[in-house]
Structures are given as structure tokens and as C-alpha cells.
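Left out: one protein chain. Kept in place: all the others.
By written order: A, B and C. Residues from 1 in each chain.
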Amino acid sequence: MRASEHDLERPKRRALELRDRYAAVRAATLALCEPLAPEDYVLQSMPECSPVKWHLAHTTWFFEVFVLRELDPDYACPRGYERLFNSYYEALGARISRDARGLLSRPTIDEIRVYRARVDDAVCALLSRAEPPRADLLARVELGLAHEEQHQELLLTDLLHAFSKNPIEPIYRAAPEALSRACSVVHEEPRGEAHRWCDEPGGVLRVGRTGDGLAFDNEGPLHRAFVEPFSLRSERVTCAEYIEFIRDGGYREPRLWLADGYAFITSRAIEAPEYWTREGESFSRFTLYGRLPVDPHAPVTHLSYYEADAFARWVQARLPSEVEWEVSARRASHAGQHVEDGLFVCSRASVNETMGGAWTWTSSAYSAYPGFVAQAGALGEYNGKFMSGQMVLRGSSCFTPRAHARVTYRNFFAPHTRFQVSSLRLARSVSRAS
Amino acid sequence: MRASEHDLERPKRRALELRDRYAAVRAATLALCEPLAPEDYVLQSMPECSPVKWHLAHTTWFFEVFVLRELDPDYACPRGYERLFNSYYEALGARISRDARGLLSRPTIDEIRVYRARVDDAVCALLSRAEPPRADLLARVELGLAHEEQHQELLLTDLLHAFSKNPIEPIYRAAPEALSRACSVVHEEPRGEAHRWCDEPGGVLRVGRTGDGLAFDNEGPLHRAFVEPFSLRSERVTCAEYIEFIRDGGYREPRLWLADGYAFITSRAIEAPEYWTREGESFSRFTLYGRLPVDPHAPVTHLSYYEADAFARWVQARLPSEVEWEVSARRASHAGQHVEDGLFVCSRASVNETMGGAWTWTSSAYSAYPGFVAQAGALGEYNGKFMSGQMVLRGSSCFTPRAHARVTYRNFFAPHTRFQVSSLRLARSVSRAS
Amino acid sequence: MRASEHDLERPKRRALELRDRYAAVRAATLALCEPLAPEDYVLQSMPECSPVKWHLAHTTWFFEVFVLRELDPDYACPRGYERLFNSYYEALGARISRDARGLLSRPTIDEIRVYRARVDDAVCALLSRAEPPRADLLARVELGLAHEEQHQELLLTDLLHAFSKNPIEPIYRAAPEALSRACSVVHEEPRGEAHRWCDEPGGVLRVGRTGDGLAFDNEGPLHRAFVEPFSLRSERVTCAEYIEFIRDGGYREPRLWLADGYAFITSRAIEAPEYWTREGESFSRFTLYGRLPVDPHAPVTHLSYYEADAFARWVQARLPSEVEWEVSARRASHAGQHVEDGLFVCSRASVNETMGGAWTWTSSAYSAYPGFVAQAGALGEYNGKFMSGQMVLRGSSCFTPRAHARVTYRNFFAPHTRFQVSSLRLARSVSRAS
Partner (left out) sequence: MRASEHDLERPKRRALELRDRYAAVRAATLALCEPLAPEDYVLQSMPECSPVKWHLAHTTWFFEVFVLRELDPDYACPRGYERLFNSYYEALGARISRDARGLLSRPTIDEIRVYRARVDDAVCALLSRAEPPRADLLARVELGLAHEEQHQELLLTDLLHAFSKNPIEPIYRAAPEALSRACSVVHEEPRGEAHRWCDEPGGVLRVGRTGDGLAFDNEGPLHRAFVEPFSLRSERVTCAEYIEFIRDGGYREPRLWLADGYAFITSRAIEAPEYWTREGESFSRFTLYGRLPVDPHAPVTHLSYYEADAFARWVQARLPSEVEWEVSARRASHAGQHVEDGLFVCSRASVNETMGGAWTWTSSAYSAYPGFVAQAGALGEYNGKFMSGQMVLRGSSCFTPRAHARVTYRNFFAPHTRFQVSSLRLARSVSRAS
């Protein structure tokens, strides 16, 4: 923001601030794509993942539909883009099926960069007008930026998944030297240290968005919940601990698993977290840096909910509910590892952090908070309609933009999902004093 | 129980009482089979359903494995029965896959009756011993009876589903005349009467089993939960109301549906509850009495969770959570329609009842109560391992034995399930006084 | 036929002869069912198989539709039977899907016996009339009997398949003592004897039905084909030889297999013929007599075309074409093992027989003979519409009625089919004299 703009009246100033943030967020998306070849933008390795190119176009389409066309109903998308880049908004008409996104070589990445630039110009012009746009339109720009940040993360998780399917194991970026050093200790035994458990008294607690700053609709309304006393382990479960679970036959003991989970791992012959490969007694994993040894001191990641749940049962613990997590996370430091740190794996430093590094599976099925009402119009489809069949993850990950992370954030995925940077923390119920 | 037994000491008396109840419950199962031909016992119309014969054998196997063999480890099942009639207990070894239960013509129904009689003799002898069995064994007999009652209900739901697949529409029993009279009003308009809504203040409430009488492990432990103020409609949603929803295009309006639900109904071309057939403007339904007109004043039943949820959204309401339901059900009369009433459809009298008639979908995903710990041993698999991907239903149905119904009971099925006698009630959140 | 009927004029006599044959064939079908319990009649273990009950009803329906209704268009099927028991005749209206035949407990087997008796009475009355029916109607009765004989065989193959899915291994009949003796030599080595190969000169040959007696439409017209000189091994491939193939790793060597075949066996983990079980070094097989050891001297049976083809390649031979088979079969003895012999496995005596014992896979895809024209009307669907995706089998099997076997008969199944009593013979091309 240029100095001369500081003395503008508030709405105008807010618009200009948003314009600057808009430019920064949109540039950050493209920066993530720097190492890619044109061919990389096209890959779709499963229906749950989208091509990088599609992420770039869909986030642009979002501003076009919810901001530019709101202002000017005649604002025209390039031919066919509405159908190609609408994700799931039934209110906005026909769209290609989700699993066909990888069949689009055109528009090319160059054409999509032109598309982004054109929309960027229009949005920035709008935000720079002498007469600033109405507050609800500004709110939609803000939502669009949160949406873009979500897709920055997905762009990386989806790219990792796609690259993992290629036997020549493409490398997104060269691994930093520090990381290689970290990995040299891979055969070390798990540290026998006692774990720290943090007791929480529970009671009637306030949960959900508090009103300051942007939050998604599913984070509200603020409401009360009763929580029995519980205890949360401070450290996340490490790769070393998880390797113990594997070696103890955890994947072959049905009594540790939910019925759906056991059916899932046996039907797919799963014996380790996603991206892990076992060679004799040691484990390596595929990352955006290519293949690396597993760091025993780093949090285990890329687990399904089923695996997290089974591990917890194996150690006579359980996963925290999302309310338990939120309550305990409020007092935690939030200075964890995020995408701006430029490290594309969850590092061992994240073991003791609550936010950043990797998402945390909770035991809570994703559902509406008491009093939740979806927004009117197409934007009401943003979150609410996915409230079945999914589990809540809390926190944020090494792929999440820092500005996008917040304690009330509710991420959600189907319980078999393994391509996200997911980790696990342990909780225990505490007997009430009689 | 014979009079002379009254003055026995308490453990002995409890064993004898249990023996009598055992005989009654087991006989009730067979009584449900009276109208069946041998061929009817074999049908399995989908993996979620089991043949009647399998229900008869599996409940018997349960007593054999958890009671008789507990007492005498050498107690021998007939050859192969362990593998055929184990449902899902991983701890008890190999078993045929669930969807292969319909491939068993042998043992024949006559052989299974012999099997039942043999086990009945052994269990009754055990309960009649001079020295009564230990308390934990008695508890297992009680659990076995609850288990048998569950399967009495499933036997009927599964038979209904299997018969529904036969174009000649077999009839389980002849429809009572009263029912035919009820049906004569089928084209009548829904009564315009105002509905009664019952406000509940909410607060910190105690939820779950209270310790008196048998309850499944998933009903405990008793714990506290906070509930915001809410309101529950007294009447269940009727067929007449549901027909309005259909006529208004409810099944074609994606904005009313959860994403999974809309994918479900469109991929299967579902346009009405299970068993309903539309002929022009009127609807009929297949029942254990064969085809009957839909009674507009009866509760709508055989809905998936998705349909219940979409209907609620259509009337700007929502489904109650299981805690909300339980709290409000405590004060309700429990004299609803159960299987002993001998009426094999949910009648219009059930509209105002909370218990009986039909189960009620809640908005709660099936999960562990705070502090829940599964039983040790194979019986720990009874409920806990299904705690993912399912929704809770509360109450009981016209197919449920009355003794099996209780306010804390947690039934659970996948959200697409339609073959159960499920219904819906409406809830609304209430703004708190400022 | 009663003596007094001999001096009737020819059409009348033919009708009465047919009446007697009708009674005999229909009775033979029921005789095959004698050992069955009512539950056995309902089983459908895969879409390609039908319940015994369905076979009994469908063959009856055939006479009803193609004979009785032809004579009297108002002749009425019992309600719904047309839809239940039409197999695949598109010209005859809606029908239940093939894989839903196992969902029919009703009509019960008792009701179907009544149905059969009613139709039998009508057909016999028709054939006994003073004025005998027209020749085309008699031809249809004859076709109906051939059709019934086909289903006698299928009834047994389908029952075997269904029983094989039951871990308690039901027994259709007690094994004859002779068979048990035959089996005592199971560990014997294959006889090292040289095989007999029979050279055939080839040339332009006449192939197909010759006009005497009933033949299906697909056996004609009689036409010419040129065959290069070839040689056919006299003995069928035995179980002992096939075991050598298995032990040599035949199932794990992709170069022996057609691409489709290798995909088939690997995706289903097939390592031996259908119904075989390997226990260490010995093999047993499930039969209508229950589990028996494999007889090394008997022809190997229950192979897919893919397995037959791979075995042939392993011994540097090939399967015969159907023309080669037919040409060489003309001179062979036809006194092989058929269903009337009452032996329900292919015996070692069949090794040197061309007809009977087991069908022989040929290398010929099932297609129309030059000049083939399907019959007009619904009966045109009998054979012609299956002329894609199937391979021809020739001969007949131990489950085939003797009267149904003939040298020009073309049986056909998809190449992965293993539930039929199929065997293999070896052929080789012979270099022409220069």
C-alpha cells in the first residue's frame, strides 16, 4: 500500500488493503507453480484430486462468478469455462464430472495465465475505484482469497499424489541440506522419554468462531458444549512410534480397527502410511523432494482416520474430539510450520506444535454446529452440503498458508483419506473426582 | 415360572426367571416364521440383509459360543456351523463372506430347527441347575436374548426386502380388515391442522444408560452433555406431507440435499421412499401384507437419512440430535406400536408416539460416548467397531419387540439405508433470550 | 406306446410317439431332483447359473408359450410367470434380470410341480387328439424337448456350482463304491505311454446338420469347408498330465497364455481347474458326490478355454477347430458316458471316447455357418443372438442326456467359463507333402 493511501476514509482504505492482499495471495499461487513443466499441470491421479491447472482456473472462476458477475451480470466468462471450472455448485448449472478434470489439455496453462491476469485486472480495478465496492462484495473478495489459499494447499497435496504415481519419481524441488541431515538418523531408536500429558478440566465451554476476522460459515455459530475432563498428549505421534505399531503387527490385528477401516486396509493391502515404502527393516517415503528416508522424530503423516484410530487403540488411548482439540489449542503457540517456511514435508520440529506441520484427525464426524444456517444462494453450498460421511481435522499443515490457519478452522475429509498431510495426537478420558 | 420356585434364593430365582424368558423369546422368533415356506428361509436380497434361516442359526450360534462354550470349552458346534453362522466376530476365526449367506441351502430349515432345539435344551438345563451359573454367564444369556430380539426385527426387515424383489409380490400375512379401512382415505388432503411444537430449555443434561436393566455397551457411560434450547415437533412427518415434498420436486432440487445424498438418489433414480410405487397421482407401497395404498395419515417410513434430511431442509427445519431426542423422549409415553401388536406396518396411530411404530433418524453420527470402553474379548466387537460411517436412529419400530425398546437405545445404519422401518421428526433451534 | 396305436396313420402315430417321449423327458427332469431339499431349489450362485426351480419352470413356460399359446392365443400363464420364467426372449416382453432369479422363493417348488403337471396335461391332451396337431407344432414340441434336455444338463452344472459355495459341502448323491476304488490310485504317476495321434488328410469337407432328426438352427446349413491336414490325439488330456502342467508353473508363465486369459487367472488367483483344491502335493475336487480325490487317469474337466489353450501351448500342440473335431468325430464310437449312466463325474473310461464324459473346447469362436438364417419370430432368438464373445464346445458330457448328443451339436460358452463339464483334446497341424 502506498503511503498516500493511508489517510483515506475507512471503506476506501479497506478496499485498497484488500487489493494489495489480493495481489499477494494470487501471486503466491503462481509462485508455487514455478518448478512445474507444462505437462505437470494436467495430471489428475484420482477423482479426489484435481490438476494444478484446474486449481489455477477454478480459483479464478470463483472471483469471476461471485464478485465480477455480481457487480455486472453481463460479465462474460471465456466460452465453456463456466462448465469446466465450476467445482460443485449445483446452483450454477452444468459442469464436467469431477473425475474428468484430467482430460482437459485445453485451455493450456498459457491460456489460463492469461485468464488469471484478465480477472486480476478486473478485480484490482474494482478495488481501486474512487467509490469503493459495497461491504458484501468486499466480503466476497475476502472469501475468494480464503478459497484461493485452500486451493494452494490442495494444489500441493494433489501434485504430490500425482507425482507419487510415476515410477521415475519426479522431484518438485531439490531437498534442502538441513533435511538431508535430519534424515541421517533414520535408524535411531525411538527416544524412550516419557511423554507429557496435559490435563484439561472440561466443563461448559464456548466453541466456534468469535466474530473477529474471516471464518467459514461452518465454524459458527459460537455455541456452548459440555466436555468431560480429559487429557491430551503434548507430542504428536512420531514415525518411530508408528513403526513400532507396524512391527507389532498392528495392520494385521482386526481387533484394533473399526470394521470399515479393516475392510479398507485389507482390500487395498495397506501396510503403512501413504507414500511409505518398506525395504526390509527400514522405511522411506515419497515427498515433493522425491524419495527420502523416514525421519523417526518427525510426526507420522499421510494416515487415514482409520489408521490414526487403530494406532490410538493400540496404545490404549483415543483421538481427541474436535471440541477437546479446540479448547486445548487456544492456549497453544501457533508458530508452527506453514507453507511460507518453504519446507515441503512436515518436520520434526512440528512434534510439539499444535498448529502447522500437519493436520490432526479428531474423533468428530463433520456436522453442523447447533444453530448453523447455510448462507443463501450458491455460496450456501460452500461447506454445508458435505456434512455427511466425513471426519473433522483440526490445525493446519506445512502446505497451509499461515494466514489461512486458525484455531476454529474445521477441515474435513472422508475417513479413508490419506493424501492430505494428516497426523495424530492422543487423548484420554480422565475419571472425575468423586 | 412355577409357584414353588418363588421362595428360592435370589441367584437361583434369577436363573429360573431367565430360563422362562429364554424360552419365551426363542419361541417368539419361531412364531414369526410360521407363515413361511421352506424356500423363503434361503433368500438374501442384498449383502446388508440375511436369510431368515441364517438369523435363526446365528442367534443360536451366539448362545453356543458365548454361553455354552464359555462353560465347557469342549462344547462342539455342528461341523462347519462356526464358519457359517459367525456374523462379524474377527476374534472367533474365519467365516463366510456376508454376501454369501444366500448361497446356503444346507443346513436345511429342519436341520436348523434341530440345532435350535439342541442348544435350547442345553441352555435351559444350565439355567435349571441346582447350582445356578455365575452372574457373568447369566449376563451373557441376557445379552443373547437382547441379541435374539434384535434379529427378530431384522428377520422381518430382511424378509420384507427379499419379498419386494419378487414381481409376484408374496404376502407374509393377510392384511387385517382395520388396515384396509384405514387405507380407503388415501386420496384425502393432508389435514391443515397446525402442528404442535414442544420447546425444550436445554442446558447441561445427563445422557446414556442409567444402570437399571440391560443396556448395550454403546449406551454408556452415563455422561453430561450441553444442549442449546430447541423445539421438537410432536407429530412425525406423515405420508401426506412427504407426498407434498415429492410433488414439489423435492427429489430434483439439489440445494435441498447433502452432496452424498444427491449423488445417491440420482445414481439410483430414487424418487420416493423404498417400497413405494407411483401410479399417476397416487402412491402404493409394498408391505408384508403385499401391496397396499399409502395411508396419508401414517408416518412416512423406509427413508434414507438423506431423504429425511432433505425433507427437513425443505420445511426449514432440521433433524434432532440424538441427545435432543433422548432428553425429550424421557417424558413421552412409551406405549407405541411394537411387534407383539401383530400389525406389520407402521400405523397412523404412531404419528403422535415417540417410541414404537418406526425408528427416528437423528442428525448424530454414531460414535463413542465420552469414556466409552469396549468390552474385553470377542463381545467387545458387538457395537464399538461400527462407529464410523453410520447415523444414529432412536426409538423403536413396529417390528421391534416391546421388551427390547428403551429410551437410551442407539440403533445405527449407514445414511443410505432404506430397508429399515425409519421415520423422521423435525427439530428447530431456538434463539436464546438475550 | 400302447400296442393298439401302431396301426394308426403316420401323423397320428408321430404325435403319439412324441407324447410318450414328452412324458419320458419331463419325468427325467423331475427324477434328477429327487435328492433335493426344498431349499436347494432356490440357489443362484452366479448370474450365469439359475436355480433348479427356475429350470423346472422355464422349460414348462417354453411349452406354454411356444406350443399351447400358439394353438390358443388366450391360453393364460399363471399371474407373473411370463415375466419370471422368460429367459432372454426380447420378443416376448419384460422379464426379471438374469441375476435376480435367486431372489424368488415363490412360487414354491410345490407350486411349480403343480404348474408342470398342468402344462403336461395340456400338451399330452394336445398330442392325443383324434386330429393330430400340424407338423410345425409337433416340431415345436420336439424343440421343447431338446430344450428341456439342455436344461437337465444345466440343472446339474448349476447345482454343482451352488453346492460348491457351501463350506459344509452338501452331497447330491452318495458316491458309488466303484468310484471310490478308482480314486485310491490318486498318487500314481502319469502313465508314460506314448499317445496315439490320428492323422486326418483334410480337404474340402461337408460340415453341419444333414437333415435327419432334430438339430438346432445353428448346426446348419450343411456347407463346405476346407481343412488343411491335421492330427488329433486320441486320448483326452488327463488329470495327471494337467497336474504336471500345474507343477511346472504353467499358471505363472504368461507366455503360455492369451492376454485375456492371463488377466483372468491372475485377477482371480486361479491356480487349478474349478472345484479343485490343492493340499500340499495332492489335489481333491468337489463333485456332486461331495469331495473326492482327483483321479489321475480321468480327463481333466471344468477348465476355462484359456486354461485349455495354455495347456495345449505348453505341450507344443493346439486345440482342434470345430470342423476338425466334427470331421474326426464322425468315425468315432459314440457310446460314451451320459447322464442315464447315473455317474455324476466324468470317469476315466471317457479318456478314449469322443462323445460323452465331457465337452471338448475347440479353437473356434461361435459364429454363423455360411448361409445361416435365424428362424422368424421369437424362436429366432434361440441361438443366433449369442454369436459373439463365445467359443464352441463339441461332444457331450456325463450330464448330457444321451438322446441329446450328436456330432453336429454346437455348444458355446464364454472363454472364461469353468462351471461346465469341459475337457480338452490336442491337435497339431501337419506339414503338407511338397
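One rule holds in what follows: a residue touches a chain if its C-beta (ideal position, glycine included) is under 8 Å from a C-beta of that chain, and two chains touch if they have at least 3 such contacts.
Just so we're clear, the structure is a prediction, and the values are computed from it rather than from any experiment.
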Which displayed chains the hidden chain touches across the whole complex: A, C
Residue touching the undisplayed chain, where the options are A:P107, A:G144 or A:P401: A:P107
Identified contact with the non-displayed chain, of A:I168, A:A194 or A:A269: A:I168
Contact partner of the left-out chain, one of A:L43, A:L154, A:L256 or A:M387: A:L43
Positions on subunit C contacted by the hidden chain, ascending: 88, 90-91, 204, 223-228, 230, 254-255, 257-262, 305-306, 309, 318, 321, 363-365, 367-368, 370-371, 380-381, 385-389, 391, 415, 429
Hidden partner chain, residues of subunit A it touches: 37-43, 45, 53, 79-80, 83-84, 96, 100, 102-109, 162-163, 165-168, 170
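We take it that only the chains that are shown with their structure count from here on.
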Inter-copy rotation, subunit A to subunit C, in degrees (Cα atoms; steps of 5): 180
Cα-centroid distance, subunit B relative to subunit C, in whole angstrom: 47
Where subunit A and subunit C are represented by their mean Cα positions, the distance between them in whole Å: 60
Centre-of-Cα separation between subunit B and subunit A, whole angstrom: 39
Junction residues of subunit B, two or more chains touched: none
